[in-house]
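Here it is, the structure, as structure tokens.
Of the protein chains in this complex, one is absent; all others appear in place.
And then chain A:
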Amino acid sequence: MSSIKSSYSIPTECKHLQNYKLKHGLKGYNLIRDSVKIDSFGKSVIDKSKLQVPRCSFCSGCQGRLFLCLICSSMSCSLSPESNHTLLHSQSFSGHEIYVELEMAELYCMVCSDQVYDPDFDKAVVSKQAVGLGLSRRNEDGELRLSKRKRLNFGLDLELKSIKRFISLRDQYSKSCIPLGLRGLNNLGNTCFMNSVLQALLHAPPLRNYFLSDRHNRAMCRKRSSDRRLCLPCDVDVIFSAVFSGDRTPYSPAQFLYSWWQHSENLANYEQHDAHEFFISMLDRIHETEGKAGHVIRDNGDCPCIIHRAFSGLLRSDVTCTSCGFTSSTYDPCVDISLDLDTSTSGRDPGKLSKLNESIGTSTLVGCLDLFTRPEKLGSCQKLYCENCQEKQDSLKQLSIKKLPVVLCLHIKRFAHSPVKKLSRKIDAHLEFPFSLDMKPYLSSSIVRRRLGNRMFAFQDDDIDINTEFEVFAVVTHSGMLESGHYVTYLRLQNQWFKCDDAWITKVNEEVVRASQCYLVYYVQKVLYHKGSEDVSCQPLSSHADAFVPIAGCC
């Protein structure tokens, strides 16, 4: 049996629990299993009989916490330390030490006076709740899943190999200096939205490696497309070459603009545009070209183009019936995640602060992610059909991330639309974002586990050894109003921050970046991110373009 590096650690059993299990095995748990009910929030409770209120066998009271003895099934209450009938029970009957608390469906050891945990118990509790979720049948699925995972991680392995070779080349030129690939971009007239996104993409490791390794060869591309259609990836390739050439005078991405305008009808004009809109449009265009050129899009939808290898993730949406707990899941691919701002923490109304931000009165990116993955009760006008109940029921909806992308772009929706006034306004509130982000709590496995009460059980989609740690490498910030403003990108190279304001590249403190108003935050998986002392992208002594020898065998 393969060992799973769990996201939780199994606490050691107290000796009383051990003794109980040695003596009684799983009998008690199995009896409990049938009494587990799910309330409308998805929480498990023990409810032996819907017709009777559970009462204490000593006092017939039903107040306070009620405990069910796992050996003799007698019920007792625990109102206060002075009036603890459960303790009385445990003292009266020797060996009756382990109980189940009804409201939380948790094990309790009367001798240790503490809540205790047992994976077998959790499995019993969850077995009813997880109808439709598919608990692990690891034996036969294990192998299948492993091979699929190998294939999905294939792209990541390639990136790792190529970056390692880059490093060894770079080390030869190691010298403390301004990082390569830093070059201003001229504003061609309201094009800061384009410049800001370009700067970020120029430094997205998979994209950078792809283009700098000449994986999109312009000469071959020209030969291939006989009808002289404009190829946006070729124009992107030109920008990469120009920006990494060593020439430091600002570059004008005019050809790219021309090319892009020919592909995008609605965005092609001398007006300010939204950087996120441009980002998506650009990804679409590159995918269209790269996806076609000789690549076959496989049946399961895994597009092998560089855009999808870099940005593509998978979102999972669970809809749970609040009556029976049956859950149906759907999956949707995505290239970025748009997050609503946690506006309740604007700091102006301390009464409404969420628990994360109470002490500071600020919104955090993590708070936005929590909001994104929070279970949402669908209104009674949105009842969905439950297969299990065979009728429409009130439901809970919850989003989570099934597969993390290599490059994670988080888009902060900084606009609020007022349906009354029929206008949108920009939300200028500061958003705290971490430089190191662990996405583990937002994975489907974590979210589902949390929804089921953080029970210990082998979940079918438990991802073994998955990379969940990310490092920020670019932040696109916006200042100004909804209709008119200015975009600036902050780039993190060699653990130093650089401000890219169109043609002006300046060095800034990390504090400036933290205090800025982020709009698009770009993270990359930590394994692909290289900090500080490695001097990986230094300008060699000869600024000859040959510094970028295409790395042979980079697959």
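Just so we're on the same page, a contact is a pair of C-beta atoms (placed from the backbone, for glycine too) under 8 Å apart; a residue touches a chain by one contact, two chains touch by 3 or more; residues count from 1.
The working rule: contacts and distances are computed from a predicted model.
According to UniProt, the chain absent from the figure is "SAGA-associated factor 11", selected among "Histidine-containing phosphotransfer protein", "Palmitoyltransferase", "SAGA-associated factor 11" or "Mediator of RNA polymerase II transcription subunit 4".
In the complete complex, the residue from A:Ile71, A:Leu87, A:Ile178 or A:Cys303 that touches the missing chain is A:Ile178. Per the touch definition above, the residue from A:Lys37, A:Arg55, A:Lys397 or A:Lys499 contacting the chain not shown is A:Lys499. Among A:Ser127, A:Thr362 or A:Asn467, only A:Thr362 touches the chain left out of the display.
Across the interface with the omitted chain, chain A contributes residues 7-11, 63-65, 101, 103-104, 106, 115, 117, 178, 182, 184, 186-191, 248-250, 252, 254-255, 257-258, 261-262, 265, 268-271, 360, 362, 364, 366, 430, 432-436, 438, 440-441, 453-454, 456, 479, 498-499, 501-516.
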